[in-house]
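Below are the structure tokens for one structure; questions will follow.
Excluded from the complex is one protein chain; the other protein chains are retained at their positions.
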Amino acid sequence: MIRLQYAVELNYQVQGPGADFIFIIQAAHTRHQHVVNEQLGIGQTLMPQAFADPVTKTRYLRLQAPAGPLRVSYVATVDLAHHLMPSQAVGEVSVVQLPGNVLPYLYPSRYCESDRLLGFATQKFGHLLQGHDRVRAIRDWVQQHVTFKSNTSNSSTSACDTLASGQGVCRDFAHLMIALCRAINIPARFATALDYGADPALGPPDFHAYVEVFLGQRWYLFDPSGTAIPLGLVRIATSRDAADAAFATIFGTVWSEPPRVHIEAVANAQGERVLPRHTMDAISTDADGA
Amino acid sequence: MIRLQYAVELNYQVQGPGADFIFIIQAAHTRHQHVVNEQLGIGQTLMPQAFADPVTKTRYLRLQAPAGPLRVSYVATVDLAHHLMPSQAVGEVSVVQLPGNVLPYLYPSRYCESDRLLGFATQKFGHLLQGHDRVRAIRDWVQQHVTFKSNTSNSSTSACDTLASGQGVCRDFAHLMIALCRAINIPARFATALDYGADPALGPPDFHAYVEVFLGQRWYLFDPSGTAIPLGLVRIATSRDAADAAFATIFGTVWSEPPRVHIEAVANAQGERVLPRHTMDAISTDADGA
Amino acid sequence: MIRLQYAVELNYQVQGPGADFIFIIQAAHTRHQHVVNEQLGIGQTLMPQAFADPVTKTRYLRLQAPAGPLRVSYVATVDLAHHLMPSQAVGEVSVVQLPGNVLPYLYPSRYCESDRLLGFATQKFGHLLQGHDRVRAIRDWVQQHVTFKSNTSNSSTSACDTLASGQGVCRDFAHLMIALCRAINIPARFATALDYGADPALGPPDFHAYVEVFLGQRWYLFDPSGTAIPLGLVRIATSRDAADAAFATIFGTVWSEPPRVHIEAVANAQGERVLPRHTMDAISTDADGA
Partner (left out) sequence: MIRLQYAVELNYQVQGPGADFIFIIQAAHTRHQHVVNEQLGIGQTLMPQAFADPVTKTRYLRLQAPAGPLRVSYVATVDLAHHLMPSQAVGEVSVVQLPGNVLPYLYPSRYCESDRLLGFATQKFGHLLQGHDRVRAIRDWVQQHVTFKSNTSNSSTSACDTLASGQGVCRDFAHLMIALCRAINIPARFATALDYGADPALGPPDFHAYVEVFLGQRWYLFDPSGTAIPLGLVRIATSRDAADAAFATIFGTVWSEPPRVHIEAVANAQGERVLPRHTMDAISTDADGA
């Protein structure tokens, strides 16, 4: 059992008449991710409004802050026990057998224009044997095709843009992989995490974006940017794409500092400190279409 | 009480090894729309898979059809009793007070790039008094700005495209209005309906696309294309945008005939045949963020 | 010497107060294409305005037509004697050695967003040995990647769209190839022609779009759609892209019939009827950057 502890600290200076915030920074409760304990700190006597999506389990925090400084901190200890399967044993699911709440992930979204990529995806991946290995082939192609490069994309960069530019950051890798999966009728969604074991050459620890794909009646995890150790990803949000998974959405005039993030492996219930390692198995984060 | 009866008939010729279908043609069960009776006919001994989204109440039908003809028919009798309010009495809801399941409708989607329209929307509508009347101003602007013209848009036309082209069909009017609302932080969603009272000059009866906006803790109905009588819209689907509200999504090689659609007002429980009329009131289709 | 004769007939019904037309239907005079004779017929006593671009040699015809029918016909007999070279002997030209009037073809244009395709092109073709063979590799990749399919693109479809969709008509093949060439600093331009020897399975004879690339101080001809016999292409226009090469641009309200086009090989000055054939050589249409 891997036990990770992470901390997030966000600092803002709210201008004018105040501002509304939506934060998505809390660890999701899933079948394979257990939040052992957590603590939320808000540096004002503010009442945050909490909402957890019953299907995706993404947890939203909302608050209205007056002018002045705002500090939000969060610490969580999380146990990860992913479901592992040999890749070859994991098949695709026909559209009629998908759980109802998986259907939205078949359709195009803001940053994943799978409708426009239909021809490209069909030609490149349509003829491959169905199953987890086909999705791996998509991930591998994205990893080879796109070069990781900071500051090459922005908040309006979509999967089609990344296909053309051949460069981007983790979120762009994720969007392109998702769009290619959906284009050949495989449900795929965007996920954010804190990322134990990220390559320090890519800068300080930060929120990470990766992909979950629905196969064999479960969501399976893929890291198309290849910068994380998948077994060490603590899931925060899942969503159609980056449009609804930002760690902070701000309504008002606000000065923001970059988020401060920390993650480490700690001793688990058995007193052992287990480090996430790479595996050749398929890794599932959740079952039953949720 | 308005009672409407509508019928949909869909005809396909399935090729090759068969095909999967997702249909969204059934009337939604909402607080203000009661399905008195309905009948589904499938011209083969096929077992459709039914799923109703617990939040949006949109009803999905899925089936796997072998090669050969496929005929799907559906008839429903529906009672409509919309909630009416004076427009001035309906206010906007601050982000922190929105029901959790309304949050997705604040974000950009495939065809409603509210992120890209932020500047335009803020400049045109940001300074107006908040409330239902402001949303009406957006609807009126879209109606004046966009010219209804068949075959001027296609399946990849988005709100930004329509802003530039100034023309489109009902779905394009809806996308532009939705994107403008979201750009100034008003939750808005796409809705499809059968449309009693459409102008016959626009062609045979068809599925109609319109907009629902979340105001005063309810979803309120707007018809930016101005071609329908809002009180006569029988709601079928609500969704982020047209990407997930198509009456038929087809996976496989299939020849399709245009859908055949019929709608009429019939005698209600009191034996009266009440016709939908235009109203100056705000029309709500549903409460509680669902 | 190949001698081809082609005829174009255009029929319009001009509405309202009249309309302005720009036609580009006349055979270009180039070093390797000689117009033996030609005849222009306009079915009204209208004075067309003629202009030939001194650099591209594209010939524009303009006229102002009153309400009523307008018929434009054109017949030309053209001798073709292309300059042939072994592909390996044709190199690329460094930017500083390009003729000045070739520079515009290095830059992105409406339908050839080479700036957005920089990463993709560099990764796929940047490492190949420079020369005519590298450009052939681009042509081959486009030919394999894109599927010829009528009615899959429209007047706003660009190279990036075609990369994503993987389908299109000859103009889309041309735009994608041009954008990829420019992205790796090879000047490339759009060309239109009448097309002797087009595959009859693709429909009645029509205007054809192909590509010219500047190599070894000459423009070399490529047919990325693979539907023509390059030695049988009678050049009409060259331009940045389809934006400025339409056979007819119409300013006003006009009903148009599809153009009627005919082309055949006729006896040349020596009394022989030589048919265009495929060649493995590099084919140049013009020298000196014009």
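A, B and C label the chains in the order they appear, each numbered from 1.
Everything that follows uses one rule, which is that a residue touches a chain if its C-beta (ideal position, glycine included) is under 8 Å from a C-beta of that chain, and two chains touch if they have at least 3 such contacts.
Since we're looking at a predicted model, the values are computed, not measured.
K.L.:
Of C:123, C:152 or C:185, which residue touches the hidden chain?
P.N.:
Final answer for the missing-chain contact: C:185.
K.L.:
Which of C:115, C:140 or C:272 sits in contact with the chain that's absent?
P.N.:
C:115
K.L.:
Which of these touches the unseen chain: C:1, C:81 or C:95?
P.N.:
In the full complex, the listed residue that touches the missing chain is C:95.
K.L.:
Identify the residues of chain C touching the omitted chain, counting contacts across the whole complex.
P.N.:
20, 22, 49, 51-54, 60, 62-64, 94-97, 100-101, 103-104, 106-110, 113, 115-116, 155-156, 185, 240, 243-244, 249, 251
K.L.:
Touching residues of chain B against the unshown chain: what are they?
P.N.:
Residues of chain B in contact with the hidden chain: 113, 116-120, 122-123, 145, 147, 160-161, 163-167.
Methods note: only the chains that are shown with their structure count from here on.
K.L.:
Average the CA atoms of each chain to get its centre, and name the chain whose centre is farthest from that of chain B.
P.N.:
C
K.L.:
So what's the Cα centroid distance for chain B and chain C, whole Å?
P.N.:
45
K.L.:
Report the inter-centroid distance (CA atoms only) between chain A and chain B in whole Å.
P.N.:
30
K.L.:
Could you list the positions in chain A whose residues touch two or more of the other chains?
P.N.:
113, 116, in rising order.
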